[in-house]
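What follows is a structure written as structure tokens; I'll ask about it next.
All protein chains but one are shown at their positions in the complex.
The block that comes next holds subunit A.
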Amino acid sequence: MDPYEIEFIGENRIISIIPNFSYDKIYLICGEFGPFRAGLPLNVPLWLAIMLKQKQKCRIVPPDWMEMDNLENLKEEEKRSRFFTKMPNAHYMVEAKLILGAAGDDIPNSAEIKTIIKDIWDIRMSKLRTSMDALMKSGGSYGRLDHLTMMEINSVKPLLPAAMDDLLRIQMMAKKPAPASLNNSTFSQSGNSQNV
């Protein structure tokens, strides 16, 4: 999948904005939002929030998780843990990128937050790579993807599933005592677990 498609999926998440205009309820495919009252916070999809922000029609309320202390803790925990920790948001990277990109002025410490989120992302990506390598080395036939976000899972496709298919085929062939003739292919599943 293309990262933009994942961004599109992530854009449906609801965030809070403070509009500077008043308007009736609006009816969208994903639901109805509003009524908009100037100065009163309300929840809208991320894509709408970004669009209104770009037109200078609202301020974006920083999401709860997008806060320095919170992220510092998260980063420490991510560094300490061998496994992936749970992210506050299933699309944290998409949300951070869009909000910080369009509404950096609404977020306190936006530059620091940008850096720390990128740090967390980098730590997770490097962990992902090393555990992929470990998974292949140990010959495990499945990996647990707990707490990985869609964007991160997408970054190992198609390499990891394809490589595991290949490995499985070679292993099947290795187990098979009877001669395999030309133009035969087999599939099966077995093995031990490994955290990816």
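We take it that a residue touches a chain if its C-beta (ideal position, glycine included) is under 8 Å from a C-beta of that chain, and two chains touch if they have at least 3 such contacts; residues count from 1.
We adopt the following convention: contacts and distances are computed from a predicted model.
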Undisplayed chain, where the name is taken from the UniProt record, one of "tRNA (adenine(58)-N(1))-methyltransferase non-catalytic subunit TRM6", "small monomeric GTPase", "ABC transporter G family member 23 isoform X1" or "DNA replication complex GINS protein PSF3": "DNA replication complex GINS protein PSF3"
Touch with the omitted chain, as defined above, among A:R37, A:K86 or A:K118: A:K118
Chain not shown: contacting residue from A:P3, A:G34 or A:P88: A:P3
Residue ranges of subunit A at the interface with the undisplayed chain: 2-4, 7, 96-97, 100-101, 104, 114-115, 117-119, 121-123, 125-126, 129-130, 132-133, 136-137, 139, 151, 154-155, 157-159, 162-163, 165-167, 169-171, 173-174, 179-185
